[in-house]
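Got a structure here, written out as structure tokens. Questions coming.
Only a single protein chain was left out; the remaining protein chains are all shown in position.
Entry: chain A
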Amino acid sequence: MAALNLTTLNLPHLPPNSHNVHIAVLKEIRNAEHLRSQLLAGNDDYEYAFIDASNIISTKHILVAVFKALRGVVEGSDGGPGGLRTRNVHSEIVFSLSPNNNISESFTRFGIVDKTRNLIAIKVEVLTADRTTPTTSLSADAVRQFLATTVEFGESLPFTDEALYGVSDLETVQQRYKYLAINKEVGVVGKAGIKGRQGKKKSADVAQNTSGIGDAQKQKWGEGGEDIQKDLEVWVIGAMVMKIVG
């Protein structure tokens, strides 16, 4: 069994110890068709949020979707608002990525498709009232073992912005969230972004970005690329949270 990076985390602003989220980023997968068919067949073992990584720009992008879905199940269960629009928390994560309310479209756009090469696999364990794992099959080890034996992948990447940036397709992201179209109105995205941008360049967040993604972003967008990438992330998160794109 190949080595597999699995990130396990808790998100704030949910009841403490109410859940664990397990995330793996798997590069160059070879059996997307199989995974998708099992998912469609309703095989419970395959109940994961399987996301095509080309649609994703950052860890926050993913985490906002997970948070949104979890607010539905975890908060909904203790009487508060919430509830799911789709079958389960995993399909809800995929739907949460969508900038509109079309559920079936959200699966074909953001979920795994037959030609998916790079995969983000997410398993959520919702813990019971006594805050213990409901079944051992959901523990981190079980998730790791399942993914390692079921997904045929080339490489397991860590769940970091750098790794996701490497497998994301910014053109696709812009299409999905209708961002390129908007930028086209004012000209080439890079240039439009850079022109009036002197004021923003010195903002705190730019100085903060020490992750080394900067160089890659510059290559993609030209000078000032980090700012454009950030604008895109802000829009993507706002659009998916508000379901604002028709």
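By our rule, a residue touches a chain if its C-beta (ideal position, glycine included) is under 8 Å from a C-beta of that chain, and two chains touch if they have at least 3 such contacts; residues count from 1.
Here, contacts and distances are computed from a predicted model.
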Protein that the absent chain corresponds to, by UniProt name, given "Translation machinery-associated protein 22", "RNA polymerase II transcription factor B subunit 3", "FAD-dependent oxidoreductase domain-containing protein 1" or "EKC/KEOPS complex subunit BUD32": "EKC/KEOPS complex subunit BUD32"
Residue among A:31, A:54, A:88 or A:160 that touches the chain left out of view: A:160
Residues in chain A touching the chain absent from view: 1-13, 16-17, 20, 58-60, 63-64, 67-68, 71, 80-82, 140-141, 144-145, 148, 158-161, 182-183, 185-186, 192-193, 195-200, 202-211, 226, 230-231, 233-235, 237-239, 241-242, 244
